[in-house]
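Only one protein chain is missing from this complex, and each of the others stays in its spot.
Up next is subunit A:
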Amino acid sequence: MENFIDAFFNIDIMRQATPLLLKGAWVTLQLCAVVIFLGLFGGLGLALLASSKSALLRLPSFLFIDIFRAIPPLILLILIYAGLPFVGVRVPPFVAVCIAFLLNNSAYFAEIFRSGIKAIPKGQMEAARATGLSPAQAQAWVILPQAVRNVLPDLLSNVVEIVKLTSIASVVSLSELLYSANMARAVTYNSSPLVMAAGLYLLLLWPLVRVISRFQRGLSISH
């Protein structure tokens, strides 16, 4: 038992690792802010294209969504970081992660937004257009507010997934939370920093997970 506590919950080692892990957590937070922002806007744009009347806009966006939902983001990341230099493009780790996540997340967010838009009755758009609103105004003021409200739990769930997924940035040596914790583990020959990293993720995500559960217990607009 003492062995177990020493290997996973060693307070001394955790204290030593704290500055490094906090630095890592800060990088993770920055990374999350950027990739969630990119993913949301990329996804929204993609969803609008995928909901377009024109097949010329619609089909490529569906193709994009399908492809990047199917490719494992880790492969995508390694391809960008380690593959691109072979064609003369060298990208820093942070940028590589951002690109990989943009491709992956926007596909996921697009699918969520699209299902939200699709669920809005056709009459809403007709009513809006009949009052002289342009297609863009009708989307912005009538369709999207309802669509977003209806899929808010799914959007938040996806945010949780993304926050966890940012740990794959450790494979391109970006010193985010997992990378820092693993460094500390390697230096101290002790797993406590990893446990601490998991604890930090938990601390970060628990409130969000609670909010989602509340949403899912029934907070959607009825028509």
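Observations on the structure shown:
The working rule: contacts are C-beta pairs under 8 Å (C-beta built on N, C-alpha and C of every residue); 3 or more make two chains touch, one makes a residue touch a chain; residues count from 1.
Just so we're on the same page, contacts and distances are computed from a predicted model.
Taking the options "Amino acid ABC transporter ATP-binding protein", "ABC-2 type transport system permease protein", "NADH-quinone oxidoreductase subunit K" or "1,2-phenylacetyl-CoA epoxidase subunit A" in turn, only "Amino acid ABC transporter ATP-binding protein" matches the UniProt protein name of the chain that is not displayed. Touching the missing chain, out of A:Lys23, A:Arg58 or A:Arg129, is residue A:Arg129.
Considering the full assembly, A:Gln146 is the residue among A:Asn10, A:Ser106 or A:Gln146 that touches the omitted chain.
Across the interface with the omitted chain, subunit A contributes residues 121, 123-124, 126-135, 137, 141-142, 145-146, 149, 221-223.
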